[in-house]
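What follows is a set of notes on a single structure, which appears directly below.
Only one protein chain is missing from this complex, and each of the others stays in its spot.
By written order: A and B. Residues from 1 in each chain.
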Amino acid sequence: MTKGVNALAAARILLLSAAAVVVAFPLLWVAIASLKSPAQLNDPGLILFLPNLENWARVLEAGILNAAGRSAFVATVTVAFSVVAGSMGAYAISAYKAGGSATRFGILAAQVLPPAVLVFPFLTMAYALNINNTYVPIIFAHLSFVLPVITWFLIGFFDAVPRSLEEQARVDGFSRFAAFRLVVLPQVLPGIGAAAIFGFTLSWNDMFYGLILAPPRETILPVAISAFNTFRGVELGAMSAAIIIAVVPVVIASFFIQRRLVQGISGGAVKF
Amino acid sequence: MTRFRWGMLAPVLAATGVAVGFPLAYAFYLSLTDYKLTSRGAPDFVGLENYLFVLSDARMWNAFGNTATYVAVAVTVQTVLGLAIALALQKQQWARDVTRAMLLAPMFITPIAVGLTFRFLLNDQLGAIPAVLRSIGISYDFFGPSNALLTLSFIDVWQWTPFMVLLLLAGLESIPRQPLEAARVDGASAWYAFRRVVLPLLTPVLTVAVLLRSLDALKVFEYVYATTRGGPGTETETIQFFTYQTGIQFFRLGEASAVAFVLLAIVLTFIVILFRRLQRSAAR
Partner (left out) sequence: MSTRSRALLSSVALTAALTLTISGCAGSGPTEDPVSSGLGDIPTDTEGTVRILMESVPDTDIVTELVGSFNETYPGIEVEIESLAFDQMRDKLIASFQSSDPAYDLIVVDNPWMDDFVDAGFLEPLDARIDSTTDYAPEDFFEPLVDITDVDGVRYGVPFYNYALGYLYRTDIYDEAGLEVPETLDELVSNVQALTTSDRTGIAMQPQRGYKIFEEWANWLFAAGGSIYDESGAPTLDTPEAAAALEAYIESFTTAAPENSSNWAFDEAFRSVSSGESASMISYNWNLPGLNDPEGASGDLAGSFALAPMPGGKQVLGSWSWAIPVNSGNSDAAWAFSSWITSSAVDIERVIAGGAAIRESTLSNASVLESGFGEDYYDAVIAILSDAAPLSQGLGGEEMIQAVGTELSEAVAGTKTVEQALSDAQAAVERIQR
């Protein structure tokens, strides 16, 4: 029995170590590449060398932090709206079975549409309403794939909240909305946190809508990173620095968030 | 009661109407016209002509097939791997937070950056991985004929297995202890306990994870764009890439819209069938 357990433990450690290596390897490679000069980049085996901070200087000068800020802004607004509207809607769908079960899956179908096709309708809308120099079009475009996912996700969480809690609140004299806000909502807060993180990631990673719909000369992060893929070649060093800048804050944040994330999702016992 | 219900639904309905409904409707309208991005004035209505053309276009079906293969491979591997890692993480005693944070990192990198990174990481002369492989005598063309689609699937696995790990770990932690204890008391082996107790209880989460991830994987574009541009030949031409080229590079947006709706119809059908099957098994 002990031998079986030890074998499993060994397998577990092996798997996790392998996973850690597989994840870390490309990231380390990128980090190292960001410190190499153009000539040094030609040599993959070069690990010990005098680091060169030129790439970092270039990238910071090119305004990558501003691009990251804009991405964060768009993502935050998108997620904030999605969480508010989505939790209200998800509650209604869960509590009143509004729209029937077909809605629950139909919501996901919106995820399938290629941005290449939807971007021009958004653009036309933006020009027609003369808002193409604002962040409104890109936020709406991001809402198109963040809002459904967050709503859908939250339906499962609301399903897990016992009706009795709410009924008790109503008996105690709370209005329907107050019952929702003060009794039901706190129960799904971890779930909302998890959904918010997912939504943020989806918005943060979008390149296509950001390219066409962002206000002129105000690029968002993925577009800024892909700008290093130029006609004169991929500027590997600078791009590596940009990638590290894009990744590190999020990884640090996820260190603090991951526990909540897991708790949040498991608390909702995601159902369909 | 009804006013409250509609009041709660109003924001999400309104936002969905504007953000999803309108572009969808407009794109549908375009799919019924001969609209080109280089058109002058309003486009002509051509009815179902675009749809007929698209449905009989071998290139489109090739793109669809490539995408289906990509999704099948990537999501299967991610799910199996994700489950294994989640199981391991659940039992892990030390350095939990650090391991988990690090393992989640790939999810948060914008896909175009992941694509470009792997393009160079797997480059025969510049990349570290071929250098390592060469030292043990293996020469492999990662983006070559017959290999490219598989390579792209594995890039997807690298980036999105953490997503699976996240969901499955959460699912595992929400499983009640009781049935497992009972099984152990009855002398069941670890494998038996896993297969007969854990897996069935995990099915809802597994379904959600696979569904969400599959729908996302269907939209693969950035990896292709960053690496192979659809080649060699048409091997890695995915449906998104095909739509992008048709609609935006070749200006034929009406036709591209038709492709998008054909895709939507196929996926919706699939979802409905899946949903019916799950409902039936849940009822059982």
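Methods note: a contact is a pair of C-beta atoms (placed from the backbone, for glycine too) under 8 Å apart; a residue touches a chain by one contact, two chains touch by 3 or more.
Predicted model only: the values in this text are computed from it and were never measured.
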{"item": "Touching partners, among the displayed chains, of the absent chain", "value": "A, B"}
{"item": "Full-complex contact with the absent chain, from A:Val30, A:Ile64 or A:Val223", "value": "A:Val223"}
{"item": "Hidden-chain contact residue, picked from the options B:Gln93, B:Ser139 or B:Gln178", "value": "B:Ser139"}
{"item": "Contact set of chain B toward the excluded chain (per top definition)", "value": "2, 6, 13, 17, 21-22, 25-26, 29-30, 33, 35, 37-43, 123-126, 130, 139-145, 148, 225, 227-235, 245, 248-251"}
{"item": "Contact footprint on chain A, counting only the chain that is left out", "value": "38-39, 41-43, 98, 119-120, 123-125, 127-128, 130, 132, 211-212, 216-217, 223, 226-234"}
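Just so we're on the same page, only the chains that are shown with their structure count from here on.
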{"item": "Approximate Å spacing (C-alpha centroids) for the pair chain A, chain B", "value": "15"}
{"item": "Chain B residues within the chain A interface of the complex", "value": "4-5, 7-9, 11-13, 15-16, 18-20, 22-24, 26-27, 30, 37, 81, 84-85, 87-89, 91-92, 97-113, 116-121, 125-128, 131, 158, 162, 166-167, 169-174, 189-190, 204-205, 207-208, 211-212, 215-216, 218-219, 221-222, 226, 239-240, 243-244, 247-248, 253, 256-257, 259-260, 263-264, 267-268, 271-272, 275, 278-279"}
{"item": "Residues on chain A engaged by chain B in the complex (per definition of touch)", "value": "4, 8-9, 12-13, 15-16, 19-20, 22-27, 29-30, 33, 41-42, 44-45, 81, 84-86, 88-93, 96, 98, 101-102, 105-106, 108-118, 120-122, 124-125, 140-141, 143-144, 147-149, 151, 156, 176-177, 180, 194, 201, 204-205, 207-208, 221-222, 225-226, 228-229, 234, 236, 239-240, 242-243, 246-247, 250-251, 254-255, 258-259, 261-267, 269-272"}
